[in-house]
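Omission of a single protein chain aside, the complex is shown with its protein chains in their original locations.
Chains here go by letter, A, B and C, matching the order in which they are written, and residues are numbered from 1 within each.
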Amino acid sequence: MTYLVTTLLKLSCPDRVGVLSRLSSFVAGHGGNLSEVNQFTDTSTNWFFVRMAIQSETLRLPFNEFRKAFEPLAKQLNAAWTLRPAATQMKVVVMVSKLGHCLADLLWRWRSGELVCDIVLVVSNHDELRETAKRDGVDFRCIPVESHNHKEAFASMHDLFREIKPDLIVLARYMRILPEYICAEFSGRLINIHHSFLPSFVGANAYARAYERGVKLIGATCHYATAELDAGPIIDQEVIRVEHFHTPEDLVRLGRDCERLALARSVRWHLADRVLVHGNRAIVFRD
Amino acid sequence: MTYLVTTLLKLSCPDRVGVLSRLSSFVAGHGGNLSEVNQFTDTSTNWFFVRMAIQSETLRLPFNEFRKAFEPLAKQLNAAWTLRPAATQMKVVVMVSKLGHCLADLLWRWRSGELVCDIVLVVSNHDELRETAKRDGVDFRCIPVESHNHKEAFASMHDLFREIKPDLIVLARYMRILPEYICAEFSGRLINIHHSFLPSFVGANAYARAYERGVKLIGATCHYATAELDAGPIIDQEVIRVEHFHTPEDLVRLGRDCERLALARSVRWHLADRVLVHGNRAIVFRD
Amino acid sequence: MTYLVTTLLKLSCPDRVGVLSRLSSFVAGHGGNLSEVNQFTDTSTNWFFVRMAIQSETLRLPFNEFRKAFEPLAKQLNAAWTLRPAATQMKVVVMVSKLGHCLADLLWRWRSGELVCDIVLVVSNHDELRETAKRDGVDFRCIPVESHNHKEAFASMHDLFREIKPDLIVLARYMRILPEYICAEFSGRLINIHHSFLPSFVGANAYARAYERGVKLIGATCHYATAELDAGPIIDQEVIRVEHFHTPEDLVRLGRDCERLALARSVRWHLADRVLVHGNRAIVFRD
Partner (left out) sequence: MTYLVTTLLKLSCPDRVGVLSRLSSFVAGHGGNLSEVNQFTDTSTNWFFVRMAIQSETLRLPFNEFRKAFEPLAKQLNAAWTLRPAATQMKVVVMVSKLGHCLADLLWRWRSGELVCDIVLVVSNHDELRETAKRDGVDFRCIPVESHNHKEAFASMHDLFREIKPDLIVLARYMRILPEYICAEFSGRLINIHHSFLPSFVGANAYARAYERGVKLIGATCHYATAELDAGPIIDQEVIRVEHFHTPEDLVRLGRDCERLALARSVRWHLADRVLVHGNRAIVFRD
């Protein structure tokens, strides 16, 4: 059920008596109806998390004034928050290397309306996937990253990001480790898909190592990227059973479907303000 | 995180602007803190559902007065609702025939504290599982149901239920169809486990029919029992993959684990007021 | 591990003492090594099924003579069988209507080498997916099927199939029911993806009906099409959990991933001679 005008509130703050009451009363007091509320209280850290979809046809204030009216309450609650019209589309950059399955999947879901956003650019350290991006009408930029030029390469990438101001950068099997200053600057807006069920098999060659270990499950993990490799808050994981007859090549093949699914869901949830990060944990209000 | 005193509110009502605000303000206004809130608005029927776990140490009223104070609000909202101390244990009757896996599983989970309730009686149309009940200290009553005596048998069962006043009757592979008047009287308190992923294979011999059809998945469904066979609101379902080499006996064996899991979870959720029924749909706030 | 030359034997016959011995001795006797053997004996019907991947570099006969040498043994066993170089690519026709997710997925897997075959044509009763086919270099033919012309339409489709002689026709969300004579003629070479976990929700509007029933799992089923709707041998099924907050539109979205996965695996297995049909059951030697 979609509404003509929906406003999304995403908020986290220290918990105390009456938080939900004050927030929902604020919305009701301005004539807004709540079509979807997801709430979570982490009783171990005493922290409150909420996402509210506010049906806004009956709001008695235009969005900007409603937002302004909300600021004092948010301040009182010491809240981290965003408030935006659901119709706003996030600006997305996708980064890839040579493997195209995640990119192709994201583009298909985007074109078919499953991912509502504005994919403005594909960046790669190789040229292989130019056509894949182009045929869906997305700009492609190749920034080769070699040992001799990686500082300059990342600097130009950084300039590019600063210019584009993406709401989300998706590392869709991008095989280079981003420098710390980029991870820090785009913290919370940088999603990576890793080809194992973390924390197993951090780093490279995850499938080969899974084969060596003889696991009976393989998987993929989608997480916010941080300076520490494969260690950021996990948004989603997907697994599939494997057996003794599966070769390392089979694991790669089967794993691709895990990667695609975990990444697509995570991106979708991020785009709809369904993910809230607290320390190293992601609160995910799935749809 | 558990609290010394928690009060559980379960409520559904027609949706309108401000419902959540009024409910949460009521709780906050009496000094209660919300340690867990689950809310759902069915926008297709315009219906509101909520479960609130109210941390009650700071409530300024004793439970009975708090409850009384709530009544006018509930009335205004035209709400169906329950409000009770979480510590109240539901009274449970388990019904079985000859297959003991679900009963044994429920008893183990109960004894180990996973299911918090008061299992007062096991009723069966056979005598086979008497020992299983007895060794966990649960009374066992055999009420044989044969074609010549089924009216009297169900009547005495009905008397028994009226005397016990169970909050939940679990049909744990009870192989007789209960008469309509019992289903009606205990509607919403009668949980059945069916040995297929409904609506596939309604009725008897579900595994044999699954084998005949050559399905690649089998499963189990836990639902509230209604007068119509295997048609009530579904609480949970569980499936497992099967292959061509699995015989009908293998399906029975593998299915037992699906039955146990779907039943145990559903019972747990019912016991904690996590299931709200609306028409033929179950809103389940899982834990 | 792939070999330069692999020969695939797929065979089923009445079981008796020594079948496997005779088959494997035949292969060994001609110098072939078995790199993969999958065998199943259905003890309820006393039927024997086998798939052998024969590493053929050391075979002392060229393929055609090896095949000829095998005929007398196959005859003695009353076997249904195929024997072919693994490198032979099957000729595939894909049929669609307006929904493109399965087609796009098949095309991507084909282009990336996950599906080894020769997709020669996409046939549709609508024109919407022409571009999707074209941009991957596949011919597209629109054969509108309306109530006034369906006989002629199916007749021309039939002519087309007879001309193309496909080894596999994939109904990738083709929304028309094929006439019996086409199902019969291409029996065992006609794969359909149905958008429910059969036998639940046979026929149209499966997701809407799943929503109405309030199921907690939705899924997809890939099966060989027969004259009876959604009743042929099941190759694979896939499911995903859903909850009360998922709308019918959400079910459609989540179901798409189930459809894609079940279809892609089934097609892959068919292309590699991994599926043997016996009555209404499919023996599937997965990879």
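Structure notes:
As a working rule, a contact is a pair of C-beta atoms (placed from the backbone, for glycine too) under 8 Å apart; a residue touches a chain by one contact, two chains touch by 3 or more.
These numbers come from a predicted model, not from an experiment.
Among the residues C:T58, C:Q76, C:Q89 or C:N205, only C:T58 touches the chain that is left out of the figure. In the complete complex, the residue from C:V5, C:L20 or C:V202 that touches the missing chain is C:L20. Although one chain is not displayed, chain A still touches it through residues 40, 42-44, 197-201, 212-217, 219, 233-237, 239, 243-245, 247, 280-284, 286. Take chain C: the residues that touch the chain left off the picture are 1, 15-18, 20-22, 24-25, 27-29, 31-39, 41, 43-44, 58, 241. Think of the hidden chain as still there; on chain B it touches residues 1, 36, 100-101, 104-105, 108, 112, 114, 135, 245-247, 250, 253, 256-257, 261, 287.
In this text, only the chains that are shown with their structure count from here on.
The chain with its C-alpha centre at the largest distance from the centre of chain B is C.
The geometric centre of chain A is 36 Å away from that of chain B, both derived from CA atoms.
Counting partner chains per residue, chain B shows two or more touched chains at residues 43-44.
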